[in-house]
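Only one protein chain is missing from this complex, and each of the others stays in its spot.
Up next, chain A:
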């Protein structure tokens, strides 16, 4: 079958989209830029400048469009959105790279403990109103106790007990605490930002260590001119007599520290103190398939896994 007629009519209907050049054009799709590194043809340049420039530009743009239209495109209401690759041309930045923010004390702690950051919703559900209200801010949940028209008072409250004032004070205290932590974080970030000071402190510490690291602990060492005596930490003692309130407070603080959860968990022994680690033993005996599989195997008679059991026994003997 001869299809040359069809091909010819197709070619006449549609113009070609391919561009042939001596040096292939360089396309930087990320910056929508095409560079034609072929030398400019002097003859056609002198003959008709505008036409020459336009044909050059058309060829370049055709190549650029070819590469842009083959990129993966997402559909969107305004037309296909082509996903551009990163640009290959390096252009200078307008501003330096942003410096990483120094972590706050909490962030450093969370990172050390592996605590994930949880985003707290701005809105909370109010059971009484049956709608979502702000956690803080305008008509916020945190001011609800202060603003409601009637508030419960504890039975043993003083005559001048003001529940609104108590709630308000508690809220203000939380704000003040947060502000204090914020300023502490800022000042910590400022001091940590100076590596020179940190290095200086480090050197001084090393020097002090070396000075007392001789047989006489530095007592009979040769002293350099202008070298100062090492000053240790001066101990401070509380006054022997203090007010009863202070003493009671200190004792209570000590008691609460002794009784704290952190202490308890460390002090109390683990409930299961057996020589055999059953969990590990089950895992080993069942070859990691769990106790259920082991039970099934035992009930269903000898399986073909005699060899493995033999090996397990061998390990146990060691």
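Assorted remarks:
In the analysis below, a contact is a pair of C-beta atoms (placed from the backbone, for glycine too) under 8 Å apart; a residue touches a chain by one contact, two chains touch by 3 or more; residues count from 1.
By our rule, contacts and distances are computed from a predicted model.
This complex has a chain not shown, and the name its UniProt record holds, of "Ribosome production factor 2 homolog", "DNA sliding clamp PCNA", "Vacuolar protein-sorting-associated protein 25" or "Exosome complex exonuclease RRP4", is "Ribosome production factor 2 homolog". Residue in contact with the omitted chain (choice from A:2, A:78 or A:225): A:78.
Residue-level contact of chain A with the missing chain is found at 10, 13-17, 30-42, 45, 49-50, 53-54, 56-58, 60-62, 64-66, 68-74, 76, 78-87, 89-98, 307, 311, 318.
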